[in-house]
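A protein chain is absent from this complex, but the other protein chains hold their places.
Every chain is named by a letter (A, B and C) in the order it is written, and numbering of its residues begins at 1.
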Amino acid sequence: MTQLILEDQHGETTMVNMGPQHPSTHGVINLRLLLQGEVIAKIDPIVGFLHRSIEKLGEMTPYPGFLPYTDRVDYLSAMFGNQVYCMAVEELLGVEVPRRAEYLRVIACELNRIISHLIAVGTMAMDLGAFTPFLHAIRERETVNDFMERICGARINYSYMRIGGVPRDLEPGLDKDILKFLDRFEKFIPEFNRLITGNEIFVRRLIDLAVIPAADAISCGLSGPNLRSSGVDYDLRRDRPYSAYPEFEFRVVTGEGYRGQTGDCYARYWVRIDEMLESAKIVRQALLGLPEGDVKAKVPRKITPPKGEVYSAVESSRGEMGCYLVSDGGEQPLRVRFRTGSFTAMTVLPKIVPGLMVADLTAFFGSLDVVAPEIDR
Amino acid sequence: MSDVKRMHETLSRALPDIPLEVESAQAGMSWIHVPAEHIAAVIGHLRHTEGFDYLACLTGIDTGEELQIAYTLRSLPDKTECALKISLPRDEAVVPTISHLYGVADWFEREVFDLYGVHFDGHPDLRRIMMPDDWEGHPLRKDYVFPSEYHGISAERPDPHDLLDPEYEACAVDPAPKSDSKEGSTS
Amino acid sequence: MKELFFELSQSWQLEPLEMTGAIALWLVVVSAIVLSFVATFAGVTSWVERRVAGRMMSRIGPNRVGPQGFLQWMADGLKCFLKEDVIPNEVDKPLFRFAPYLVFTGTFAAFAALPFGYGIVAADLNIGIFYVTAITALVVIGILMAGWSSNNKWSLLGGVRSAAQIVSYEIPSGLAILSVVVLAGTLNLQAIIAGQGGFPWDWYIFNNPFTLMAFFIFFASILAEGNRTPFDLPEAESELVAGYLTEYSGMRFVFFFFGEWANLWVMSALITTLFLGGWQIPGVADLAGVVAGVQGAAKTLWILLSVVVFFAKTLVLVFVVIWIRWTLPRLRVDQLMVMCWKYFVPFGFLCMMGSALFVLIAQSPLGETVHLVVRLALTGLGGLVLLLFVRRTILNVRELQDPFYFKVLE
Partner (left out) sequence: MTLLTAIGLSDIAFFIFALLIIGCGAVVAFSRNIVHSGFALMGTFAGVAGLYALAFAQFIAAVQIMVYVGGVLVVILFAIMMTREIGRAESSNPAVGRFPAVLLGVVIGAVLVFIALQFPWTINPSTDFDPTVNDLGDALLSRFLIPFEVLSLLLLAVLVGAVMLVKKEIKALPPEEKSS
C-alpha cells in the first residue's frame, strides 16, 4: 500500500522492514531500513498504526467526558495527559485549583514519572539483551502501581484528575507508605546501577553512540530527558512554571558526559536514572509539606468555557506534553491537540540513524524512550 | 500576554511590509495573526533574529468557516513564548513550509497535511503520516464524512442503543433475520 | 565402556556373525543411553534455567507442573510435539526441514567423545578434544541452513552472524585448548584428565598463569560458540526478532533449543575436562591404579564417585553459564569481532607459547619446585577472589534484606 520510499540506489543494499511487529520498536512502528551489510544507510519511520483519532474524539466529547481519553495518549504516563488537559480547561475557565490539589497532582505526576522512567531504563537494558534489570525495574514499578491504585483506584489508566482539582484526598496512612517506599527506592537506584548501569558491556554499547548535538535536539523539537541529555538546560517545570513546582527544590538533570559524550545514548539513559531520584525528592517534599484544604475547586457541572484558545504544557516523562485547546463557547472543544514528546523524538531518527548498525538502532531507539501510542494518538 | 504584544511591536518594526495583528478571544492566550503567505518570512525572522529556536507546537484548526494553523514558538534561553496564527481558505489551503527552519516542522506539517489537507509549499516530503496513503479525505476537517468501509472492511458498528432494544436481541437470537438485516445495512 | 563390552562378549562366547550383531546392538544401546541422557539433561536444564532466571529477576518462574514445577519441561516438550509445525510458503522447504536436525546432530555427536567419569565415555577417541571441536562445525552449517532457508532477512542476518561468530571463535578456543594439550601431551580427553590431580593446584587452570588466562579465553570463546549471552547475537530477540529461529515453530524449534541446552553440557564438560580436573577425586592421586586394584562393588563405587565429582563440577559450570546469561547485556557484532581478533587470538597464542615454556621450565632442575610454588600461588589467588566474591555477595544480600517488599498492600 505504502509506496516503496527507499529506493535501492547503491545496488548492494537490502530493504528491511523493522516492524510493525518487532520486539524492539516498543509498539507498532514500522522502521523501513536500507541496510548495507548491517549498517543502516537510510531510515524511513512509518507511524500511524496506532492512530486512534483521539483528537477527533475530543471534538465530539464534552469537556469532562474527554478526560479518560487523555490517559490513552500515553498509557505509560497517563497522569501527565490528565494534567495537561485539566490545566488547559482550567485556564480557559479561569478556575483556581486549590493548593492541596496541586500538591496531590505533583505527587501523582512525579510517581508516574518514576514508574515511566523505570520502564524506560528497563526496556533499554532489555533492548541490549539484559533481561534481568527490566524485571527489577518492574518490581519497583509494581510497588508504585500499588500506590497509584490506592491514590486513584487504577494502576495504568488513572483518570485521576478532574477539571478543578482531584476527586479525592489521599487515604490515611498512604503518605507514610510512600515515604517508606522512597527510602527504599533511593537504595534501589544504586543497586540497579550495580546491576546494569555500571556494566562495562552496557556502557561500551552506549557511549559515543548516536550523539544528538544540542542544535539538532532543539531544531528537532526534542524535549524532556532527550533534550536535557544533549546538554540543553531546559525543564518546563522550572522554566515555564505550572502547578506547584515553583515551591519545590529540585535539580534539572542535564547530560554531563559522565561516560562518553553529552548527547549520546548513555547520557540519555543516565539522565533518566538521575531524574528518578529527583522525582523521589519532589515527592518527599510534597508529602512532607502537604497543605491543608480542599482538593477540588467549585466547577459547574456543565462545563462551557468561553471562546478562546490556550496552549498548556507539562513536563511529561517523555518530554513536553502540550495541549492546544480551542473553545468556541460550546460544550465540546472545537479542537484538542496533543503535542507529545515521542512524536517529536521520532523526527530526529532520519538525521541520526544513518551510519548506525541495526544493533545500535535498537539501543538508540530505546534511549529515545518512544511510546508508539503517544506518537500516533 | 505581554510577550506577544512585545513581539508584535518588534516584528512590526522589523518587517513593516507585513500586516500583523494581535488577536485574542474571551479567554486564554493571545496571538499574532499573520497573513498566510508571509508566515515563513515572519517565523524565519523570529528564528534567526529573535532567538525563537524551538517550535513547541504546530497545529491545524478547523473553525467551520476557515482553516487556521497555529504556531507556538519558544525561545529556550529567554524562556519566552510567541503564538502565531494564520487563516486559510477551506477549499484551496496552501501555505509556505517552515520545515527548513525547524527539523520538527517536517512531521508537524505532514500531520496537518494528512488531517486537514493543507498543502505546504516547498515541503520536501509531504506524505500522509497517520492515515494510510490511499485514504480519502482529511479526517479532522469539520466537513469530513466518515467512510463506511475501507478496502472491504466495514467501519460500521451497531449503535450500542440498538443492542439494548429487545427487538434487536430477538434478531440476534434468530439467525435468519440477522443475516437479512446485515445484507440490508451493507448494500 | 568398550572394555565392559569386550568382557561381556568374551564371557558369552559369540560366533562371528553374532558378534557383528552384538556390536551393532551395542552401538545402538550406547547411543540410546547417551541420547536419553542428553534429552533429560536438556529438558531439566530448561526448567533449571527458567527457575534460576526467575530467582535472579525476583520473580518465581514455572512452579505449577509437578513439585516446584519440575515437570514443566515435559509439559513443554509434549506441547511442542502436539503443536502445528508451521512451514511458511516461501521457505526453501527441504533445507528448512533439515536444518534443525543438523544443528542437533552437531551437538549430539560431541557427546560421543565426552567423558562422564572414569572410563565412562561412549567412544574413547585418541583425538577426543579435536573431534569435539571439529564435529560442532556441523552446527554452523545447520544454522546457516536455517537462516538461509527461512527466506527472511532477519533470519539470514542471524544465520550469517552466527556462522561468522562461531568460525571466528573457534580460533581462540582452539588456541586455549592447545595450551592445555601442550601440558597434557595428548588429545584424548580421558588422558587429559588423568594428567591432572584431585586438588585445585593440580588442575590445569592453576598450572601456570598462561593456562589461567587460557581458561578465561576458552570460557568466553565457548560461550560465543554456543551462542550464549553475552554473545547471543544470532538470536538477539531485540534486534533480529529471533534470528535464524524466527520462522520455526513446534518440534523443529524445540530441536534448536534442544541443541542449545545440550550444548550447555558440552561446553561445561569440556571446561571441566580441560581445566578443572575432570573426574579426579581430591585426595586420590592415581584413580586408575585404585580402580585397577579393587574388584566388584568397590570398583563400581569408585567409578560412581568419579562420575559424581565430574557432574558436580560440570553442573556448577552450567549454573555459572546460566547466571552469566541472565546478568549481562549483549555485545554488538563489531565489538564481538574486535574482542575475538584483537584480544583473544593474540592472547591465545601467548597462552600456547607460555604453556610450552612452562613445560620446559618444569622439566629443568629446580623447575619442579618453581612450578609447585606457581601453582600454589595461583590457587591461592583463585581462592582469594572466590572469598572476596562470597563476602561481597553476603554483604549485598544483607543490605537487601528489606521487609518492605510485597508488604505495601497487606
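One rule holds in what follows: a contact is a pair of C-beta atoms (placed from the backbone, for glycine too) under 8 Å apart; a residue touches a chain by one contact, two chains touch by 3 or more.
In this text the structure is predicted, and so the values were computed from the model without any measurement.
Only one of C:Ile127, C:Met251, C:Val290 or C:Val307 touches the chain withheld from this view, namely C:Ile127. One of A:Gln36, A:Asn193, A:Gln261 or A:Thr304 touches the chain omitted from the figure, and that residue is A:Gln36. The chain not shown here is touched by just one of C:Val44, C:Leu95, C:Leu305 or C:Ile324, and that residue is C:Leu95. Only one residue from C:Trp148, C:Phe218 or C:Trp326 touches the chain missing from this view: C:Trp148.
For chain C, the residues touching the absent chain in the complete assembly are 16-17, 20, 23-24, 92, 94-95, 125-127, 130-131, 133-138, 140-141, 144-145, 148, 156, 160, 163-164, 167, 170, 187-188.
Convention: only the chains that are shown with their structure count from here on.
Taking the mean of each chain's C-alpha atoms, the chain closest to the overall C-alpha centroid is A. Distances between chain centres, each the mean of the C-alpha atoms, put C farthest from chain A. Separation between the centroids of chain A and chain C, computed from CA atoms only, is 44 Å. Work out the mean CA point of chain B and of chain C, and you get 61 Å between them.
Computed centre separation for the pair chain A/chain B is 23 angstrom, with centres defined by C-alpha atoms. Only residues 1-3, 47-48, 51, 53, 55-56, 59, 91-94, 216, 218-221, 232, 234, 239-240, 305-311, 313, 320, 322, 324-329, 334-335, 337, 339, 343-344, 346-348, 351, 376 of chain A touch chain B when the two sit together in their complex.
Remark: chain A residues 14, 16, 22-24, 38, 125-132, 135-136, 139, 143, 146-147, 150, 177, 180-181, 184, 187, 191, 195-196, 199, 201-202, 204-205, 357-360, 362 touch chain C in the complex. Considering their complex, residues 24-29, 31, 53-57, 59, 61-63, 70, 72, 76, 79, 81, 83, 102-104, 106-107, 115, 128-134, 139-140 of chain B touch chain A.
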